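Down below is the structure, laid out as structure tokens.
Selected chains only, in their assembly positions.
All chains are identified by letter, namely A, B, C and D, in their written order; residue positions are counted from 1 within each chain.
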Amino acid sequence: MDNFVWDKDRQSRTGVAEAVFCAHKSDQDLRAIIEFSQSNEAPVLLTRLNLDQYQRLPVKLQQILDYDTTSSTAIINEPPTIVSCNDICIVTAGTSDLNIAAEAQRTLAFNGYKAPIFSDVGVAGLWRLMEKIDHIRQYKIIIALAGMEGALFSVLAGLVRAPIIAVPTSVGYGVSQDGKVALDSALASCSPGILAVNIDNGFGGANAAIKIINQFSER
Amino acid sequence: MDNFVWDKDRQSRTGVAEAVFCAHKSDQDLRAIIEFSQSNEAPVLLTRLNLDQYQRLPVKLQQILDYDTTSSTAIINEPPTIVSCNDICIVTAGTSDLNIAAEAQRTLAFNGYKAPIFSDVGVAGLWRLMEKIDHIRQYKIIIALAGMEGALFSVLAGLVRAPIIAVPTSVGYGVSQDGKVALDSALASCSPGILAVNIDNGFGGANAAIKIINQFSER
Amino acid sequence: MDNFVWDKDRQSRTGVAEAVFCAHKSDQDLRAIIEFSQSNEAPVLLTRLNLDQYQRLPVKLQQILDYDTTSSTAIINEPPTIVSCNDICIVTAGTSDLNIAAEAQRTLAFNGYKAPIFSDVGVAGLWRLMEKIDHIRQYKIIIALAGMEGALFSVLAGLVRAPIIAVPTSVGYGVSQDGKVALDSALASCSPGILAVNIDNGFGGANAAIKIINQFSER
Amino acid sequence: MDNFVWDKDRQSRTGVAEAVFCAHKSDQDLRAIIEFSQSNEAPVLLTRLNLDQYQRLPVKLQQILDYDTTSSTAIINEPPTIVSCNDICIVTAGTSDLNIAAEAQRTLAFNGYKAPIFSDVGVAGLWRLMEKIDHIRQYKIIIALAGMEGALFSVLAGLVRAPIIAVPTSVGYGVSQDGKVALDSALASCSPGILAVNIDNGFGGANAAIKIINQFSER
């Protein structure tokens, strides 16, 4: 484990637990990190651990992990259950955004927050959003996901009091194939109060929401 | 007038009258074009003729022109009034889009179409659009203008049967300062049936609307 | 089917039937959508359903689908045949544009419009276009497809009275490998009256054409 | 005032007061908006009202405005003073970020929040930030401004529990001349919990902070 430095006090310093981004890591480094984490007995969230990487792990390490295919996340040493405070909801423009929504939802759960997903309420059929808007309005923070042109961010921000954490997704093709249009739509929105994270960054959106809640709760 | 070739049969060939884009032309070429047009007795629309260019023209040429500051357009040899058919309306997200809306409106008028402008109905306050949507629905073609993130295009296209001709505008700053985000939002929209023209191209949006109407009317 | 919200009145609200974009959807969500659609007895068009996705479906779901490899589209619950009105034609610059042309053609057919394809009439050999131009001129709306530099859009728009719906394609390499040059050529054209949709968006081009026809016909 | 639609219930609907973005507006539209606002007796914040625009206003309208050169903002009908709750602070990487910091600070004040500015604590001299970090940690939300490479966002987010609202600024030259690098640094940060707004969008950063505070306070 020479190559990995445990951020031992991240939880107390920043309010969010240790997580490891697995996308570019070698199989060898992943194995070392998982073994170290287990022996360390601290809860760790692995993100962007794709199915291929997972399946190349030794079986005994696979068994240590609570792995979820939809979100490509895994948990080592499940943290003790924390009572959900029900402050956050997740809203998606389409069903294609669900993988990233799951990454956000699992990150929240790992940190003790249970958040429902309102899916497929994109603005092409505005009535779908309007049917659910009163329900959505009850949450203190909204994590919204949209790809393509990301118009959902602007419409939502004009309808609710909650801050919108916009997670643009790489759903689309042609000019929007990499999520850049959805991101720029969030940033350039005519509706004030939208906050953006990186494309497909469900983990980051969840972290920001957690930081906000932490600041205003007694936890 | 060596440098300018009169497109003598454009009206009959393509259904839209001759127009001259003045933005990059020298003062000398502009003078020659205006003089030629006048002597030719054909109606001509000058677009992107900014106030400086206009004021540098000899007074006698200024007097030939019916110049409009808001739209930066001028007309030579006003065409005979044509009865408005009231098929087209113009919708803008904000008051900042009005210069380009005026370019579209004047181009339509020059070709015999009277079109009202519904302004400042951007989606940040959705009720503004909803108050007028029944009125907007009565038009066969909608020319919509929006800068910033251009969410208006998607919302509108989901609410009406009419095709949307999206004219993205260079209203905004930061990531949207050149109108690119609004354009890409129109192209990447989750609502089908949106058709885009170049940024700030009110003239082009109007021309396309005219071509459509021409194809389906007996005129 | 929690993740998918049926846009039940899209047909009456916007004039185009429900369609599902399959590109980023999980196998599980696709299965749910197909099953729901079948039980709902409404016609549905699936677009961007690639051969791999199709072949991973259970055989009984494959049998429900009228799948077409060239266009990567499938139809559930074929709509009743509608008499073609022959208003729209499709024009392609090269044979490489045919997949996207097929997407447009199938979308039109699903909505009751039969449209012929005039293929391989790019401007490198202008006589190929000129031989067919009188035939093309008989249609009220032209859906034009071109990749590379997209010069076909400008030439065509200068020759016909019909509005051109430009569908840029991702045919090309080097500077044009992603279809961006063809798109920008449509938008920046010196010929007025060109309307652009997203790169490779044959579906969107067809939808816009349908919306136009719907507005001016008694259907 | 045909072109401007008053968003009468924005305050109650979204929790933030009406504001008008003046950057692309004509002198004529600005005059109409100011007159309407005054007669309406509601507090309004004007942003991006540059000195030239201000000086072209009739003197009697200038006198209505509480104009501030540094932030290019003006207030019509000052709202009743609200007791500051001292939850938000503003941090800047350099003195060149102060105009945008002032826009944020004035927007907060207009909505009843007093926020101090910690300026010139960029990471080139890390000790400058470390000297003030304990003081900064006392605030519940941090609005951070940085241009150039925006490294301040990442360092700050690793040191505090508060969520960081990153306002990238267009301070820099060469590759960073338009603020794009600072924006992308905020989005791509290795530190979780950073939330970004558009480049130079001090107004938007302040609005997001207000929305957060509103959600968690009894106001």
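Here is the rule we use: a contact is a pair of C-beta atoms (placed from the backbone, for glycine too) under 8 Å apart; a residue touches a chain by one contact, two chains touch by 3 or more.
Small disclaimer: the values here were computed from a predicted structure and weren't measured.
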Copy number across the full structure, from 4 displayed chains: 8
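Assume only the chains that are shown with their structure count from here on.
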Shared chain contacts [chain B and chain C, defined touch]: A
Of all other chains, the one whose Cα centre sits farthest from chain A: B
Centroid spacing, where centroids are CA-atom means, of chain A and chain D in whole angstrom: 27
Where chain B and chain D are represented by their mean Cα positions, the distance between them in whole Å: 35
Distance from chain B to chain A - Cα centre to Cα centre, in angstrom: 43
Residues of chain C whose C-beta touches two or more other chains: 13, 183, 198-199, 201
Chain contact graph, described as a line, ring, star, complete graph or other shape: other
Footprint of chain B on chain D - complex, ascending: 2-5, 7, 9-10, 13, 21, 23-26, 29, 33, 48, 170, 178-180, 183, 198-201
Contact set on chain A toward chain C in their complex: 70, 95-96, 98-99, 119-121, 124-125, 127-128, 147, 171, 173-177
Contacting residues of chain A [partner chain D, same complex]: 13-16, 19, 140-141, 157-163, 165, 183, 187-188, 191-199, 201, 203-204, 207-208, 210-212, 214-216
